[in-house]
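Other chains dropped; remaining ones untouched in position.
First chain written, first letter: the chains are A, B and C, and each begins at residue 1.
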Amino acid sequence: MRSLYSERPTWLHAVPAWLKLLSIAMLGTAFFMIDTPVWLAAGALLVVLAFASLGRATRPALRLVVSVVIVAFMIAGFHAWMGQAMLGLVSALRLASACLLGAMLTLTTRFDELLNVFETLLAPLEKIGVKTGRLSLSLGLMLRFTEHFFVQWRRLDDAHRARTGRAGGFKLLAPLTIRMLVTARRVGDALVARLGQ
Amino acid sequence: MRGEPGTFLVDSASAPHVQLDQVTLRRGITTVFQGLSLTLAEPRIGLIGDNGAGKSSLFRLICGLETADAGSVAVCGHDVRKDRAKLPALVGLMFQNPDDQIIFPTVVEELAFSLSPSGISRKEARARASAFLAARGLTAWADRAVEGLSQGQRQHVCLLALLIAAPRILLLDEPFASLDLPGQASLAADIDASAQQVIVSTHVLAHVRHFDRVVWLDRGAVKGDGPGAEVCAAYEADVAARPRRMNSVPAEMAS
Amino acid sequence: MSSAASGSTGSSRSLSLVALFAALLAVFGLIPKIDLPFGVPITIQTLGVMLAGCLLGPKRAFLALALFLVAVAFGLPLLSGGRGGLAVFVAPSSGFLIGWLFGAVAAGAVMWALPGNSPRALALRALLASFVGGVVVVYAFGIAGLVLLAKLSVSQAFIASMAFVPGDLLKCALCAGLVHTVARGVPDWGFGGRRAA
């Protein structure tokens, strides 16, 4: 399983994982509550600045970000075409911010730090007899796989470009589906081999 | 096996070994093994054979990743189907493809994860993993992203993740394939010096020729089994006697 | 048959697959929704529900959806449009959300029960399964939710839900198409949670 994690240290690496998760949850809610385009745009600008402040560390995710921006423009365009330009703008800003926030988390957070956060959060459940170790591993893996969709797509896109000189686009969706299923199976194997169950 | 009185005592005293009994394994449309029986008890065993012969499948059977369609597989007397939870302490696999093995984004986490079956805390595991790396002069690797390593370096990480777990039996699936010369030499020396049982599959016969035992798999059946020098020679002779393979005659290349 | 996608639901193998499909729903959450006046959006995430059912089978599809909803409840902005938190479970659309859980189970059960193993037969199975699970069951819960939470009458809620039908039928077709692809690319996949043949 590959990742987007950047080994180039940034200020965000030093921020504890729980704080990052909490910020994402709160900012996500905030962006959802705000529907004034001006305020949203201001918020999105802040997110972009924070992302840019990571410097070269963002490089592994650049292609992902560019494609998200393209999608965001397409959405805005679609809504404008439907005569709801403002709504389009709002959706596009929300999408772009959500993506950048997610990318910032994966670029700078280790997996075991995430697991720690989930285990702490779930600790109360442990008292009533729920096995929280597996649940937090599931939550962590869910975030890893979310990231992995992009990593895998980037690999396929590289393979495509090496052979055709062009980006793969939608043609890669079916291969991506298969690769993700296969990866999940292999990750399952690696876990079984090392954990025994 | 489980629950018999005294099993444990006998067990931990006995030498590590693997026992396959009349194993049949189907994967997809391929019947990989058909009634294969094999006892692997020697401290060093080489596994050779053509692509698709079943080397990786054999390893997957031994560490419980494949379930035999018939027959049984036991590791140190434990049936791999029943005693799953005990397996990681008994047997560890270095996967042929590093990307299949590595789960965590950084090297130190990956090594620390190998210690998780032992039940120690995450923090403790991480400390031990760091110490393990430091003892090898690899402190600089601890915080590196696996994604930022070359393929050979990733294979090295896989090896380290296996070594830190320290199971009684090591299954190495083409461990030399991406390692550089110094890496190969030191792995070879380590294998020779190891106290654990080591089973190595490889296409580079030089690495197993001096083993006391080499098993040659051919389409899922044992075609040769004996001292390394003999079996390797027999395999080489067999390969040399085959008509030149059609499958990779590249018209374009030769044109 | 070997390992494939089979095995008990408690193993790491299942855990990994469950996490993958929860991640798939999260990725689909990045694709923007289209808002309808009565507070329930059109979203691609229902495709994730159908796929989970068809590819994982009832038990693990349930776990995948449960995992996803737990992450949402934690406040991660994973629902389309970047929503999360407990608030989404008391909105007009929350009937549908709960419906996802049982829709995925139903889709899985139908997929599991139907005969046929060729890629074409599997695609047909998936078409039916995703309709039963992703439309019939999800809508039943959704309509109940609209009645209870949006104070619509049953017939109003029913008529309102018809707005989703064209989109959801398209998703059923997409789901069948993807199952066809997987059937060719990963022939030993255990569809509907069956042990692969």
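Brief remarks on what is shown
Definition applied: contacts are C-beta pairs under 8 Å (C-beta built on N, C-alpha and C of every residue); 3 or more make two chains touch, one makes a residue touch a chain.
Nothing here was measured: the structure is a model prediction, and the numbers come from that model.
Counted over the whole structure file, the protein chains come in the copy numbers A x1, B x2, C x1.
Definition applied: only the chains that are shown with their structure count from here on.
Chain A has the Cα centre that lies closest to the mean of all protein Cα atoms in view. In terms of their C-alpha centroids, the spacing between chain B and chain C amounts to 39 Å.
Centre to centre, using the average C-alpha position, chain A and chain C are separated by 21 Å. Shared interface positions of chain C, defined as residues touching 2 or more other chains, are 3. Looking at chain A, one finds that residues 144, 187, 189, 191-192, 195, 197 touch two or more other chains. The part of chain B that touches chain A in the complex is made up of residues 60, 63-65, 84-88, 92-93, 95, 99-106, 109, 112-114, 116-117, 122, 126, 143-148, 165.
Listed in rising order, the residues of chain C touching chain A in the complex are 3-5, 10-20, 22-24, 26-27, 30-32, 35, 55, 67-68, 70-71, 74-77, 81-85, 178, 181-182, 185-186, 189.
Taken in their complex, chain C has these residues touching chain B: 1-3, 187-188.
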